[in-house]
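Comments concern the structure below.
Excluded from the complex is one protein chain; the other protein chains are retained at their positions.
Let's look at chain A:
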Amino acid sequence: MIFKLIHKELLLELRRKAVISGIGLYLFSLIFICYLTFSLRENSINEATWSALYWLAILFSVVNSVAKSFIGEKKGTFIYYYALASPQAIILSKIIYNTLLCLLLSLTGYVLFSLFIGNPIQDHALFVFTLVLTSFGFSAALSLISGIASKANNSNILMAVLSFPVIIALLLMAIKITKNVLDGLDRSASMDELLNLFAINCILSALSYLLFPYIWRS
């Protein structure tokens, strides 16, 4: 069931090309605006600013793209899913699908940053691994919150307000690892943060799994 749902999400996404390209363009414009406002030339930006800019761009594009996972859908489709699948299958498929989406966005963001702003990262493998972990955490937290926000009136503002405090813990860990990677520290220095990130991911995904059935019922 989960795989069928993921398959359905992918199919829908490919069919509605405007949405996915809209998100891509959003990310591109964000990064381009960063580039222009700092009027950057090669290597004129220090590493702390790089990390701050990168995570801000990723945070905003991820929140906006995951928000549509429940907010965009019509009332009728909800009832249709409700009849077909268990809530657990739905939230798991959403989390997995959104993880892929977030990872795609983070990697695209990384490539665009390298292109426009420069790439001061020293340990690429570790950085990409961090991106995988944060993508999973973001999607676990944001999928549930998107479900909550979709039931309320001013969904889009609510989405941002509800999600920021929840994912700050994740973001802080990620920023710390990024700092280590930028400073070229040994991998063992980031071990603690990676474990923390993993633990926070476990908490967030377990909670989404447990709590989703309650918001789905209505």
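The working rule: contacts are C-beta pairs under 8 Å (C-beta built on N, C-alpha and C of every residue); 3 or more make two chains touch, one makes a residue touch a chain; residues count from 1.
We take it that contacts and distances are computed from a predicted model.
This complex has a chain not shown, and the name its UniProt record holds, of "Mannitol-specific phosphotransferase enzyme IIA component", "Spermidine/putrescine ABC transporter ATPase", "Heme exporter protein C" or "Branched-chain amino acid transport system permease protein", is "Heme exporter protein C".
Only one residue in the set A:Leu100, A:Leu172 or A:Leu185 touches the chain that does not appear here, and it is A:Leu172.
Considering A:Lys4, A:His124 or A:Lys151, the position touching the chain not shown turns out to be A:Lys151 (whole complex). The chain omitted from view is touched by exactly one of A:Ala48, A:Val161 or A:Met191, namely A:Val161. Take chain A: the residues that touch the chain left off the picture are 141, 144-145, 148, 151-154, 158, 161-162, 164-169, 172, 192, 196, 199-200, 203-204, 207-208, 211, 214-215, 217-218.
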